[in-house]
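A quick write-up on the structure given underneath.
Removed from the display is one protein chain of the complex; every other protein chain stays in position.
Right after this comes chain A.
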Amino acid sequence: MAERAAGTDADSASGSRARFGDRDVGTLATYLAGALFWGWIFLRWLNDWSGGVFVPARQAFVPPSLFRGVAAGVPVVGGAFEALAFAFEYAPALVNALWLTVVLTVVSIALGFVIAVPLAASRVYGRVSAWVSVAYIELLRGTPLLAQLFVLYYGFPWLTRFFRGLPGVGQGVLPGQAVFVAVIGFTLNSAAYQAEYIRGAIESVAPGQLVAARSVGLSRVEGVRFVVLPQALRYAIPGWTNELVYLVKYSSLAAFITVPELFRAAQNIASSNYRYTSMFVLAAVLYLGVVVTATNLMEYVGRRVAVPGISGGEGR
């Protein structure tokens, strides 16, 4: 059996090396596309925040009039250049709004994770706390996210007032109070979903391992912390990536409580230029870029933490 295990090991190693050549091209292309996409976005943020170091704030790096000139002169493919001109004209404003989408997603998923881990653990291992966890999770998963945001924003006006009263909110780099309320809403909601993914992962760790941890003298909490969770979180990566990708797109619901994120920005511009379809397609391209990045990033994380026998992030 030892030989057999060693044999498969060598096989898979040489197999992955052979594939590496092929994958290298694809991986390189992905990295290049990612670098271009995010390089452009970061340059735009830098430009607009600093009041325009490269070009005036919210103006394209390449003037759209350049494409318009071509579009007018070329008969057949002129339409494509017209579309490019449109994209270059409005993308800067959308990228500016994309900042809030990224902030909403990253902060909410991270804070939600901090809540989700104890929530999941207490659902599996707790007694009274298990019921509290179940109640919380079912309440948050069983009601619409938009309704939750409305309750926080319109139902608790003191919450909005509190954030507005904090120094610096809505000025400079700090976003307005509605963003804080949205982060709370997304965090509480995402924690419930993340907890369920993590609970499933906890339950897939063989229970004998916790018994073994206890038999060595570790407490229950230590056993969960050092034996169960390191494995469960690896198992949870694929499901958790799902939640991350959802949250990127669900952050658009913040538009309904006045947060000027990507979706709302696209809608605002469209209501003045009446090109709704084009604006939403442009916004969709940006969402897609973020989602693909998130997926690739989590696959990378899964590969980095993979352990023989426990394949986080693989098989997706």
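The working rule: a contact is a pair of C-beta atoms (placed from the backbone, for glycine too) under 8 Å apart; a residue touches a chain by one contact, two chains touch by 3 or more; residues count from 1.
Everything that follows uses one rule, which is that contacts and distances are computed from a predicted model.
Suppose you had to identify the omitted chain by its UniProt name; would it be "glycerol-3-phosphate dehydrogenase", "Aldo/keto reductase", "Methyltransferase type 11" or "Glutamine ABC transporter ATP-binding protein"?
"Glutamine ABC transporter ATP-binding protein"
Touching the left-out chain: which of A:46, A:132 or A:206?
Missing-chain contact among the listed residues: A:206.
Decide which residue listed in A:50, A:143 or A:219 touches the omitted chain of the complex.
Touches the omitted chain: A:219.
Even though one chain is hidden, which residues of chain A still touch it in the full complex?
1-2, 5-6, 9, 205-206, 208-209, 211-219, 222, 226-227, 230-231, 234, 307-310
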